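Presenting subunit A:
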Amino acid sequence: MSIRVIAAREMAERKLVWVAAGYMALAGLALPYLRGLSGAPAADARGVLGVALNLAFVGTLAALLGAAMIPGDLASGRIGFYLVRPVSVAAVLWGRLLGGWLLAVAGGLVVVLPQVVLGPWRDYRGWALVVGCTALLAIPVMLLAHVLAVSWRSRTLWILLDLTGLGLYGWFVVQLLIRLAMARAGRVNLDAFLLAALVLPTLALAVAAQLQLDQGRTDLRRGHRWLALSLAGGLLVSALLLSAPYLTILASSRTTG
Partner candidate 1 sequence: MTSIPVVQCAGLTMAYGRRPALAGVSLEVPAGAVYALLGRNGSGKSTLVRALLGLARPRAGEARLFGEDVWRHRARAMARVGVVPETPDLPPAMSAAQASAFCGRLAPAWDGAGVAARLARLQVDPAMPVARLSRGQQTQVALALALGGRPELLVLDDPTLGLDPVARQDLYRELLDELAERGSTVFITTHDLAGIEGLADRVGILHQGRLLLDEPLEALKARFRQVRWATSGPEDLAALGPEALAALAPVAITRDAFGVQALVPGFTAEGLAAAGLAEASVTGASLEEIFMGLVNGEVQA
Partner candidate 2 sequence: MRAILQVDPAGAVPIWKQIEEGMRRQLAAGALAPGAPVPSVRDLARDLRVNPATVAKAYQGLVEAGWLVVRRGEGTFVQGDGGSRDRDRRRLLAEEAGRLAALGLALGLARTEAEAALAEAWTELEQKGAAR
């Protein structure tokens, strides 16, 4: 399947990632000793460091790859190599992003492996949860980096809409969160809200990325128009959906109050 072939190619392309991951893994092992944490149990320090490094490595790599892979090729014109293949635009976009994501996640695993094997935190399920969570978080990070980089490289004024939209969305989510917390919405509901606040814009970013490449192709101006409008629309829809629980709380409090 084309997506698989393209993802595999993307991973094979960036062998340096493994070197970096190996380096970070060793650093993770050595760091507690270097900083002379003789007081705190070195084992715990290693465990914490492992989680932190995993998070940092995966997050950074996701952002770097997201910003470099396709936006770079769009700006330089090298995207043509992929677009003259008999494969769909979606396969090119999602294949490459998948490859980058797998690379980031696999690199994170390498970073964390010594801690899992050597460290005292032998709770494999716990580690799996950590790795799994960072892997999932990497998706919106990568998509955001991709979209922002494309927006920047397209060199049109639509970037103002993109940044404004994202900023407004972020502010809106924070406002809703505060109000929900004050309305004592309950822990479970807040968690669900946060999850939705992350998943919905991720979907919006994905749709925008797809439309940008499919409708723009080598025409960056056209692509950016599609990106900006679909992202703004997607964020608006997300904001509306997210405000639903708060509005129901308001409505119920009005009827009771």
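How were these picked? Simply put, all candidates are chains of the complex that A comes from, given by their letters.
Going forward, a contact is a pair of C-beta atoms (placed from the backbone, for glycine too) under 8 Å apart; a residue touches a chain by one contact, two chains touch by 3 or more; residues count from 1.
Remember, it's a predicted structure, so these values are computed and weren't measured experimentally.
Within this complex, the numbered candidate that touches subunit A among 1 or 2 is 1.
If you check the complex, the residues on subunit A that touch candidate 1 are 2, 5-6, 9, 12-13, 77-81, 83-89, 215, 217-219, 221-222.
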